[in-house]
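Missing here is one protein chain; the remaining ones are kept as they sit in the complex.
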Amino acid sequence: MIDVIIIGGGIAGLETACTLHTQGIESLILEKEKEIGGKLTQWDSLFPSNRNAKELVETYKDEIQKHTITVYVNTKVIAIKKQNDGTFEIFTSREIVFKAKTIVIASGYSIFNAERKEEYGYAIYPNVITSADLEHMFATKKELKAPSGRTLERVAFIHCVGSRDEKVGNHYCSRLCCVTGVKQAIKIRQMLPETHVFNFYMDLRMYGLGFEEMYREAQEKHGVQFIRGRVSEIAQTNEGRLQLKAEDTLAARPVRMQVDMVVLLVGMEAPECNSILGKSCNIQYNAAQFIVPQDIHYSSGITSAEGVFVSGTSIAPLSVFDTINHARSTALAVSNFLMPIQNE
Amino acid sequence: MYILIIAIHILMILIMKTITKKQSWNSYQKEIANDNLYYARSCIRQNFFPASEHMFLHILQKELGKNVFDDPNHTTCTGIGYHADVVLFDTIQTVIARHFALMTEAGLEHMAISCVTSFGLYTEVLHTWEHYPEQLEKIRDFLYKATKKEFNLPKSIAHTSDVIYSLRDEIAQKAQHTLINKHTGKPLRAVEHIGCHYAKMFPSKGVGGAEFPQVLAGMIESWGGEVVDYPERRHCCGFGFRNYLVQANRGYSMSNSKKKFESMEVYKPDFILTNCPGCSMFMDKWQYTIAEIDGKTYDSYGKGIPVLTYEELTGLVLGYNPWDLGLQMHQVQSESLLDKMGISYDPHLKYTDKHGNQLPKPVSPLHLTQT
Partner (left out) sequence: MNKFGFSTHASRVIDYETIDTKLISYIVENEPSFASCISCGSCTATCSAANLTYFNIRRLNVQIRLGEFEEIQQEIDKCMLCGKCMLVCPRGINTRNVIMLIKRGLTTLEIKK
């Protein structure tokens, strides 16, 4: 019987484990992929400081090793059963049955599948990519070129793909995509000074520290052009370029533009396992399948099921800054639950 | 020897099919009945494309041995009136209910509808009745009071282009000509244009959905041709009754077609294929009008891009005489396409009646070359 089992080995799960360790609490991580680090292993740089994403993952890997926290990779959780004494049994793709006093769900998020927006031509036209694809191209130092081999004259970013959209059923804002769009637009301008970059947005959500400044820098220093208007459709031209249609709403005129590459800023969705885990141990989740915490301000790491906690983007789209803070607060909540006398 | 060539072409088509770009439209499929059909004709198609509906019946009944009931008792669905704010929604529901009654009385359960506006309306009405059952009851009552008729809902409705799409492989096997350019050996390049009411209102009711409809593309590819993807492919041709019927708005209506022509021009398509009566009329007729107003044609020879209905294309592929298919009634003449396909035709018989008597020839336009 272990004190805490953490489902998910992304940064939320890793940070929760490390903070629990400082509280003298032993935990065990179950990760379904073949390595820990979650989505961050695919990322290039983190806003607002442009800090290297892989370095952060390595920092966590070192901490995990240093504190000898047990990690099971290639282990997918299938069901959770609450016992009469309030502890939990966890059934996974492995044959062992894990037993724990508490569970932390740190299942992360799924990236919106851009194929669902058929009008944008993702997976149909080769020069339509997502922000996740682009981030991976930055991280692997891939050369950016049009499929025809030409250099990129124009690149367009489309904000709010898969978010704030009735048609795909995601009403919420995914929080990070706007700042990601600005960050990636700046990077392209830095890498390819001859390329013109256009960002098509509905609203620009530059809510965090350094974000608005980054937006201003993109405009003034890097010449990124922002057009307020949502792209309605993308089609291929005779020369293999992409034609997009949008309205410049501030001018009240429809516009048409030919570009060499389109980057779709895809949103975050709850991972499929959330609803399975939710039903399995009776925790509440909302219509978008994100887990609903007990109180969004005061106890955002505690779920409606006693002994089950939640850490990171399982509750909503969050940035790395938000996730790490949330993970630490959840670890504290777990600690208070397990050792109430000590904290009085 | 000829059979061998066709076999090789069919093999090439199968190979080409496997390497076409990702098909996200596979998720939009629907059941299409192609036998024991009640045929609901269009009001205006026979004026502009006189042989099309006749060919549909001929191909299904005589060539493929299907049972299709051509009922002289059905009327217009009144779609034009409804879309022009002249006919009320209750009226059109009752008219459509009467057609369902006729279908029920003929012992049939599946409808094949010739016009895309009509198809859109049948879909809209069935959808309304599904979500508002009290409306269905009301219409049953109206129809009984007006005609003493009762009706069952059809098991399925399909547009006649869906029916041809579902039979495209059978037609390919009987093909006398394929959509290959005889001079270059390459597939003919076709622009396909789908009527807006086919899939834009209810994407799940159209094969392939609204973004990448497959119904005409499937036919073209089965018969050896290549579909041209041009930027304004999804754009409406402009045949919105409310605008087209009023002369003051007709220029706006026509300019939508012009936008499409300007976009497809660089791809040098060999022909345009449409599945909607209004769209065929627009794509054909406006090439004449624009040539007269602006002096501009959209092919390299001043002749225009031939526009065909899918029944006419099916007829050509199956080896029917082009003049029996009514191609001489189009504004843009189709001889350039016939030459490319290697179809032989007698120019002297173009404007003759079925006994071979010469009919008056149409006056030639100033700009759109007829021969």
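Observations on the structure shown:
In this document, chain identifiers A and B correspond to the written order of the chains, with residue numbering beginning at 1 in each.
Following the convention adopted for this analysis, contacts are C-beta pairs under 8 Å (C-beta built on N, C-alpha and C of every residue); 3 or more make two chains touch, one makes a residue touch a chain.
This one's a predicted model, so the numbers in the text were calculated from it and none came from an experiment.
The residue touching the chain not shown here, chosen from B:34, B:222, B:274 or B:289, is B:289. Contact with the undisplayed chain is limited, among A:28, A:139 or A:255, to A:255.
Check A:147, A:169, A:210 or A:223 against the missing chain and you find that the one touching it is A:223. The set of subunit B residues touching the chain not shown comprises 247-248, 250-252, 254-255, 258-259, 289-290, 292-294.
Mapped onto subunit A, the footprint of the missing chain covers residues 216, 219-220, 223, 225-226, 228, 245, 248, 250-251, 253-258.
In the analysis below, only the chains that are shown with their structure count from here on.
Averaged C-alpha coordinates put the centre of subunit A at 47 Å from the centre of subunit B.
The residues of subunit A lying in touch with subunit B in their complex are 115, 118-119, 123-124, 233, 235-238, 243.
Per the touch definition, subunit B reaches subunit A in the complex via residues 21-22, 24-25, 209, 211-212, 229-234, 266-267.
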